[in-house]
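Just one protein chain is left out here, and the rest sit where they should.
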Amino acid sequence: MVDMSSFAEAGADLELVGIQKRFPGFTAIEHLDLKIPAGSFFALLGPSGCGKTTTLRLVAGLEDPSTGKILIGGRDVTALKPHKRPVNTVFQSYALFPHMSVLENVAFGLRRRRIGDPVAKAHEALRLVELDHVADRKPAQLSGGQQQRVALARAVVNRPALLLLDEPLGALDLKLRRQMQQELKQIQQEVGLTFLHVTHDQEEAMTMADTVAVMNKGRIEQMGAPEELYELPRTVFVANFLGQSNLFEVEVAGTTDQAVQTALANGARITVPRSRSERDSGQITVGVRPEKLRLHVQEPTADASINVIGPGRITDVSFIGVSTQYTVEVPGAGAVQVFAQNVEAGPAAHLGDQVWLSWLAEHTFGLADDRLETGALTADFSTQAIAAQAAFAGDGE
Amino acid sequence: MNRFSLGKAFVPVVGTVALIYLLLPIAHVILFSFNQKRGRNNIMWNGFSLQNWQNPCGAPQVCTAFGNSILVGVVATVAATVLGTLIAIALVRYKFKGRSTVSLLLFTPMATPEVVLGAGLAAQFLLAGVEKGIGTIILAHTMFCISYVVVAVKARVASLNPAIEEAGRDLYASPGQVFWRVTLPMLMPGIIGAALLSFALSFDDFIITNFNSGTATTFPKFIYVSALKGVPAQANVLASIVFVGALLLVIVVQMVNINRQKRLSRA
Partner (left out) sequence: MAFTAFSANAKVVEQAPKKRGWIALLLLAPGIAYMLLFFVAPFIQLAITSLQAPAEGGGIGQYVAALQFQNYWVALQEYWPHLVRSFVYAIIGTIVGLLISYPLAYLIGVRVRHRPMLQGILLILVIAPFFISFLLRTLAWKSILPDSFIGTDGSVIFGLVYNFIPFMVLPMFASLQALDLRLVEAGTDLYASPITVFRKVTLPLSMPGIVSGTLLSFIPMSGDYVNASREFLGGTGTAMIGNVIESNFLQTQNYPMAAALSILLMAIILIVVATYVRRSGAEDLL
């Protein structure tokens, strides 16, 4: 058993080995192998129902895995009940004890572990989140943002080896959320704890985390540093879930040891660096991020390092402020999104213009799978599975 | 992996013992309705017989008493439900002086032992020179049922979404129409629940009835009076019939509800 009396002054690593979690009616986690190094800020990103919250609950001990092991700091904690694990959770609903004051909420874990001087430590944690002045109020008297900070203080004060955050910023407005994102990152680095953050907000995951794992239907599709995931997605799901992508169905025409040559249906050539393509033969899907594209009013000169498609017509122009988003219909390639930073005031192109699109070949990526026929992001769960999930999560109302 | 612990077994074990404690006498009552008749007592088991069931009104007075209980129950329930529903709506929806006094007035009967309520009413009837009988029983029952109706309906009124009634007004319904066509139907489950509760309380009431019935008899009073000499098995028969009937009613309602929920989630 992990020594409970004095926790980490630094975090511990987390290892999930061969985890599977089945519920009656659906399987939440198909197969999970994960290793999170100590002291890192790790984000588990995915849509609703992908299994990320279940993973969190397994680590906290609030669920038991159907198969597999969980190790914290090298020790197998799979059989331990939650109150014996050196893990704390910041719940999505905050779960503050309504009948206790803010101070008592924060001191709760310390008292259970018989840590000396719980009141002073609780005040210290409240100062960290700048809420010491409401220490004597009840949770119902606080705003949503304040409650969220109390929930954070309540967890952090215990200096757990591993801190779990279950979409804790979901209920906050944009400005407050940004502020809290920064504070969380700061606290994590200051105290040196290991954070496991579960969220469906990709922007949040990318700003805060050192490593992001994208989860879909009970499996991790891709894992890595945020830039890596963003610039080099490996599956259609990741390409579309993390930011936006332009995807093209192409046929591989030939390969060199540096590059894979492909061709669109209309013959236009698209070159993908070999190191950035998962597949190198047959019908594959390649893609490029919209901000990497440049608009040209005349056909640009050919160059081995550039991919060009067009001509196409601009069918939509949206002014976003920082950028302008164009939709360009290119015969043979479909509707292509272009994000152009508004370096100059005033639009670079207009609705109906004929344009060519180019981008550096090194920005192209080749995916391991293809888009579904329906164009949907993922195959729908059966409605029965959705109902089963909803019924299961239905308590606490 | 199963985390079995002694602590976890505690609740189901005690809970089951409590349920057995609750249900054992019911089984006994139903069983003894099938008891072979021998003498006036229905205490010793004499063998299985369907006699009592074939002749449920066989014992003197038992069916009169039963009929009276039903009559009193129905009348008192209707009166209490109407009066109580009106009060509940007023309490939740309207501001008026003396709200807390009215609340107090309504909830004190629930905090008063039946002995006191019964004696008080009896003293009142005595003074007024009113002859005690079925009428006084009905008056008494209506009184204590109103409080329970108010509590039950109040909860239901408070849980109504006001936006629905506002939608009704937005769609050209007058306040009266809103009440009849929107509010009342939405309240109906709560009102029906309150009415059933009221009937159950009235039907099984003994103490208040005993003080205010004079020579008239209700089913509980009949049982109490015959307890000394021996309660006839017919009483068990009638009670079992009511029991099974009420049980079936509740089960049917539950099944309908569960089915409705299942259908909604089966897309």
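Letters A and B mark the chains in the order given here, with residues in each chain numbered from 1 onward.
Keep in mind that, in the parts below, contacts are C-beta pairs under 8 Å (C-beta built on N, C-alpha and C of every residue); 3 or more make two chains touch, one makes a residue touch a chain.
Keep in mind that what you see is a predicted model, and the values were worked out from it rather than measured.
Touch with the chain that is not drawn comes from one residue among B:26, B:50, B:167 or B:184, which is B:26.
Touching the omitted chain from chain A are residues 4, 60-62, 81-84, 87-89, 91, 93, 95-99, 108-109, 112-113, 154-155, 158, 392, 395-396. Residues touching the missing chain, restricted to chain B, are 7, 10-12, 14-15, 17-19, 21-26, 28-29, 32, 43, 83-84, 86-87, 89-90, 92-96, 102-117, 119-124, 126-127, 139-140, 142-143, 146, 148, 150-152, 154-156, 158-162, 166, 190, 193-194, 196-197, 200, 204, 206-207, 210-211, 219-220, 223-224, 227-228, 231, 235-236, 239-240, 242-243, 246-247, 250-251, 254, 258, 261 (touch as defined at the top).
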